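Every protein chain of the complex appears in place save one, which is left out.
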Amino acid sequence: MKRRRFVQGAAALALLGVRPAQAALPTIPSLDAWLAGRAPRFERIKLSIPALADNGFAVPMRVIVDGPFAPGPHVKSIRLFSETNPVSDMAIFEFPVPIERVEVESRIRLAGTQQVVAVAEMTDGRVYAMATEVIVTLAGCMDGT
Amino acid sequence: MLRSLALVAACVAAIAAHGQQRPIATDALRSGLAYVGADVRAMQADDLANPGFLWVQRGEALFTENCASCHRDAASMRGVAARYPAYDASSSSVLDIEARIDQCRTQRQRKPAFGRESDDLLALATFVTHQSRGMPINVSIDGPARESFARGEAFYRQRHGQMNLACTNCHDQNYGKRLYTETMSQGHGSAFPAYRLEWQALGSLQRRLRACLFGVRAEMPRPGAPELTDVELYLAWRANGLPVESPGVRR
Partner (left out) sequence: MMEARINVPAKVARNEPFEVRLQIRHAMETGYRTDDTGKAIPRNVVRNVTCRYNGDVVFAAQLSSGIAANPYLRFFVTARSSGELVFEWVDDAGVRVTERAPVIVA
């Protein structure tokens, strides 16, 4: 059961293309304000977004924080930030109850080619982060319908 | 020798039955899925992630409420959409699924039409078409449908708009090539009604055709215009054999 889940997960992750993590974050004012001087560690959190988005209106996103967690600190929340969208705070996923599998998938809107940042906050205050660049282009034809 | 003769005879008979050869040979037919990115393919493949099912679900509720008294259940709709657009004797015209549903509504149920492109009609059309998912498109262009088919083919081959492009220029002559960053498809309607990411919603094949015409800077026929149904019929014939995919997901 566990092995099948791992294989499924690995195959699905390959589809979304986990790319080598960057060790720096783009400048995003609301992200810097929230970090309030804390230095994030670039490990443990995996943000998967296709390198080239089919359409900026709906870009698949998956974020995973690697366990195990118990008995130590667990994930309190995961925040998503956009580098160049008009609204930089994209989403906050909260985990009020400890859980061993911290994995969230959704679809995001990206206004253009940019970096997206995922930050996980642990119950002990530790912060993990990952940034990934996504290329977003316009549609080939205009649609007036 | 005899067997190959028989094979040739069968092919000739098949071509004669259609009256003409299709622009894309059967074994070269490819769903639009072959021309989108992996994430769009994945979105369509997973029924739990495919946003089109929000409309299928709504359509199911509408079907139960409005149609089940005569049509019993969803299973009774299996195979129907694969044969549409189809000639309807009572109106002496070719109807697509949306028109057929609204005809039932107004003529048999004596209720106000849902209306072209209305959310309810879209949901119902998607639900009905979805019952044929996986089945090969199998429309007839024989007899009274022939005129509509001929008009549809003419429209498809005619240049439109400021860009002076005909459907065939892209979808027969240049499929697989890039239009900006997108790869052009063969232009089949087999995934429709489909969730289009650009629309952020599910929409009909007619909407997609109108969008393409807008794209070549042509005046769009109004939704429900007869020329759009003609083109729908031509496209379905051109795609005969491809499986119905609705609700598809496209860019």
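A and B are the chain letters, set down in written order, and residue numbers restart from 1 in every chain.
Note that in this section a contact is a pair of C-beta atoms (placed from the backbone, for glycine too) under 8 Å apart; a residue touches a chain by one contact, two chains touch by 3 or more.
This is a predicted model, so every value here is computed, not measured.
K.L.:
I'm checking contacts with the chain that's been left out. Which of A:I49, A:L80 or A:A139 qualifies?
P.N.:
Spelled out, the listed residue whose C-beta touches the missing chain is A:L80.
K.L.:
Which of A:V59, A:V119 or A:C141 sits in contact with the chain that's absent?
P.N.:
A:V59
K.L.:
Which positions on chain A touch the chain that was left off?
P.N.:
57-59, 80, 82, 85-87, 89-97, 99-109
K.L.:
Applying the definition given at the start, please give the residues of chain B touching the unseen chain.
P.N.:
Chain B touches the chain not shown through residues 48-49, 51, 53-55, 57-58, 200-201.
The criterion applied here is as follows: only the chains that are shown with their structure count from here on.
K.L.:
Roughly how far is chain A from chain B, going centre to centre by Cα mean, in whole Å?
P.N.:
37
K.L.:
If we count contacts the way the header does, which residues on chain B are in touch with chain A in the complex?
P.N.:
Contact set of chain B toward chain A: 36-40, 42-43, 179-182, 184, 197-200, 203, 207, 210-212, 214-216, 220, 251.
K.L.:
Can you list the residues on chain A that touch chain B in the complex?
P.N.:
It comes out as residues 15-16, 50, 52-55, 57-60, 137-145.
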